[in-house]
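Note sheet for the following structure.
Shown here: the complex without one of its protein chains, the others still in place.
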Amino acid sequence: MNALNALIRRDLTIAYRRWGELMTPIMFFILMTALFPLGLSPHPELLREIAPGVVWAAALLAGLLGQDSLFRSDYEDGSLEQLALAPLPLEWQALARTFTHWLGAGLPLVVLSPLMAMLLQYPAAAMPELAFGLLLGTLTLSLLGAIGAALTVSLKQSGMLLLVLVLPLAVPVLIFGAQSAAQAARGEDPSGALYLLGAMLVLGLVLAPFAIAGALRISLES
Amino acid sequence: MNALNALIRRDLTIAYRRWGELMTPIMFFILMTALFPLGLSPHPELLREIAPGVVWAAALLAGLLGQDSLFRSDYEDGSLEQLALAPLPLEWQALARTFTHWLGAGLPLVVLSPLMAMLLQYPAAAMPELAFGLLLGTLTLSLLGAIGAALTVSLKQSGMLLLVLVLPLAVPVLIFGAQSAAQAARGEDPSGALYLLGAMLVLGLVLAPFAIAGALRISLES
Amino acid sequence: MNISWTWFHRLASPPYFFRLAGRLAPWFGWLSLVCIVAGLYGGLWYAPPDYQQGDGFRIIYIHVPSAYLSMMGYTLLAVSAGIGLVWRMKMAHAVAAAVAPLGASFTFLALVTGSLWGKPMWGAYWAWDARLTSELILLFQYFGFIALRRAFEDPRSGEKAAAVLALVGLVDVPVIHYSVVWWNSLHQGSTVFVGEGSDIATSMLVPLLIMIAGFTAFFAACLLKRIQLEVLERESGAAWVRELLEDA
Amino acid sequence: MKSLHEFLTMGGYAAYVWPAYGVAAVVLLVNALLPGLRLKRRLAELKRLERRGEHP
Amino acid sequence: MIPQLSAQGLSLWRGGRSLSRALSFTLQAGEALQIQGPNGSGKTSLLRVLAGLGRLDEGELRWHGEPIHRSALYRSALLYLGHQNGLKSHLSPRENYFFYQSIASSSSEIAAEDALSQVGLKDVMDRPCGRLSMGQKRRAGLARLLGVEAGLWLLDEPLSSLDAAGMELVSSLLDRHLKAGGVAVFATHQPLPGLGGALRTLDLATAA
Partner (left out) sequence: MIPQLSAQGLSLWRGGRSLSRALSFTLQAGEALQIQGPNGSGKTSLLRVLAGLGRLDEGELRWHGEPIHRSALYRSALLYLGHQNGLKSHLSPRENYFFYQSIASSSSEIAAEDALSQVGLKDVMDRPCGRLSMGQKRRAGLARLLGVEAGLWLLDEPLSSLDAAGMELVSSLLDRHLKAGGVAVFATHQPLPGLGGALRTLDLATAA
């Protein structure tokens, strides 16, 4: 586990050194939410209607944004082959690093959702459900994004094809996520959609590490 | 001009060889616009109302997503310094390459927009205005994105800092773009907003090349 | 003409600028103190309540000065950064670096006071109104400038890159100012400085003008101090700094 | 001449006016004090280095 | 006795062309194998196969008699230094050294300061690797040879962009490693100055 800690600490240090990484998700998220109201002529009730969609679009972006830099730089500077040779199984590494990336890109959305609720007139009463849904959803999206990143890291056409196949997997997450948020906003019970989100997360946690590790090995063999 | 042709042809060839990367922003655009009808099963008139904002926000983000890779690979494999030493002025190169990138990342969105707008119940009568507005807007956005890419190329930073730098500048484009689309949808005359979009594009065409070239020189010096 | 040029060059020399700033700062400081105290008295006590907004309008005496400074600040930042870029003037970069945090704080102030004002007037703390949004954007432009400067390992490259960004971002300032004209905005348009005299009572106007003067003086005082700091950071190790230390 | 009570309650707007002025006071104070302090500290630090004969 | 590393009839195909046909060699403790051959003759490919990174088309590799495929034992006995150094450009040489020590299966006792001053990076120890010079980066990569304990070294052009002193350093490190009973396979274009001991060479140009 010492090795796992070292890996996580390394990624966090690098994220911190690239100064922007810390500030950007927050600014990005506010700007992102600002975009939609700017586009429309915003009456509060309209905003409240689209708020779920907006938040979840932002979640998708944050999940996928910067994901390709997740393994790309390691591939290019040769750290990836070193990590592949390390005794620590690649599956564990994949899980740990996806989580570290999520800490920087996904978690801020969850933490900031109250602020966003205020900006978009989203009913404060439904906040907990929204945040919880985001917690589940962003994690799943990060795992999916990591698979895509691992596939594209060596820029092989096969990987590209597969990436195009992976992206649509995000759709169900978006649908159910936005649905749960909308239901909560209308005062209905969102637990159904939330259960589905949770199921997808569990599925992702079980399967994604193997997919990621396998994809990385393929990329290295090229 | 022979040199300029060669440059454009080179970029197009590379883009074609790694077409998978081209797919990503398009996929994102489709996902994001499709999400709204799917995510919040709303009434048509609501959709019609938010359609302009959604399409424009999606186009904006999708356009900027791929931008940070515009000069990145050239910087890392050393082509950028060679290009900076070439007799062809860096300003011209910047303009040409931004345009080539737009062909891959912006144009498809313009072509796709009517389809996506249709999903959002956007009145078919107003499609030409929408597409034309997007044509002007995406070009301006590509120029802005190129400035951001040139500024951050030496930073090994994920696309996020780029977005945070560029989105504020992109907001006016978004506002007028969505305004024009909304006016067109309401059957009003959008020419005012469209003129402003055109003016911004001209401004961008005149000033951005210098900003990009300057930023690239600075990045090479660092 | 050449007189002004020599003056320009003297300004460009760090030691001269350092001493000048040190001498000027206190004056601006005291001036701002006097003006702000007077303005507070005039605004909070002397001026009568507004006929429709009641006492709520008194926020204007901090809102407008800070809002106007937020824009002036960015203009100053962009212009000095541009000078530093074109004429390779170290001092200009120092000025830009010094303005950024200051301007950001006043932008923040304009946003907070504005939204505190908005609740009673419009019934909401925040609305996605053109001016409000563009002011928010301005705050992010300040952040972007600072973030980009720090992102570079080599500070010299960082300040150049940030200068390019600042120049490009200058377009937002007119957008903010004319936003109330271009869009049908919640926010009221130019009420203070309209062409033929202003349309608000002098008893309200005079304190506002005093407050604007006070805030500006305050801005100048802080700016000079921050510039001194920046210069010291850059020039530490230079001969004149040693002399300075001997004297002090 | 209005009463102190009116002044404090701001005709019912106290909940908005006073916080606004409070925030303003904080921002101004921070801006006024911070640079001076940093300047002093930096000068002192440089002095120390100077005494030790190191030239940063 | 069984050799430490033994290769039987290795064949590699890359890009539809055969790189090496039916290579065989064995290495006993303290022996080193230098792979020679012109550019593009397959040195890197072969080393990557030995490291378990590349695709082996035919043949068999054994470590202490055990097949190496997916063998954790082999991975933990192995240190591979490729054309790339595997340094994070945002981390300092010291931090990179620490990291590789802490993920290694068995790390040496040597502290970062000592290791890095041994490889001549004493005064850039805490500068981000991205700003180091080419040779300094290489040296930072070589520091791993001190920080990690491994029985088998696989070095791909360890001398690239090193100055004379750097080359001396590498060969002395190799010498020490072999004296301690280690095994090494490496590819260089320049001869390693004064590397005595049991050095054997494999020339891919003739072997292919």
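As written, the chain order gives the labels A, B, C, D and E, with residue 1 at the start of each chain.
Keep in mind that, in the parts below, contacts are C-beta pairs under 8 Å (C-beta built on N, C-alpha and C of every residue); 3 or more make two chains touch, one makes a residue touch a chain.
The structure presented is a predicted model; accordingly, all values stated were derived computationally and were not measured.
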Residue, one of B:A34, B:L88 or B:L103, that touches the chain absent here: B:L88
Touch with the omitted chain, as defined above, among B:L7, B:A57, B:V166 or B:A208: B:L7
Touching residue (missing chain; options E:V124, E:V170 or E:L202): E:V124
Footprint left on chain B by the chain that the document does not show: 2-3, 5-7, 10, 13-14, 17-18, 73, 76-79, 81-88, 220-221
Hidden partner interface residues of chain E, rising order: 15, 37-40, 44, 83, 120, 124, 127, 131-136, 138-139, 157, 160-166, 189-190
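Methods note: only the chains that are shown with their structure count from here on.
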Chain D and chain A - chains in contact with each: C
Greatest separation from chain C - chain, by CA centre: E
Selected interface, B-C versus A-C, where C-beta contact pairs are more numerous: B-C
Whole-Å gap separating chain B and chain D, where each centre is the average of the chain's CA atoms: 43
For chain C paired with chain D, centre-to-centre distance based on mean C-alpha positions, whole Å: 16
Centre-to-centre distance between chain E and chain A (centres being mean Cα positions), rounded to whole Å: 37
Multi-chain contact residues (two or more partners), chain A: 18, 20, 23-24, 27, 31, 34, 37-38, 73, 76
Shared interface positions of chain E, touching two or more other chains: 89-90, 128, 130
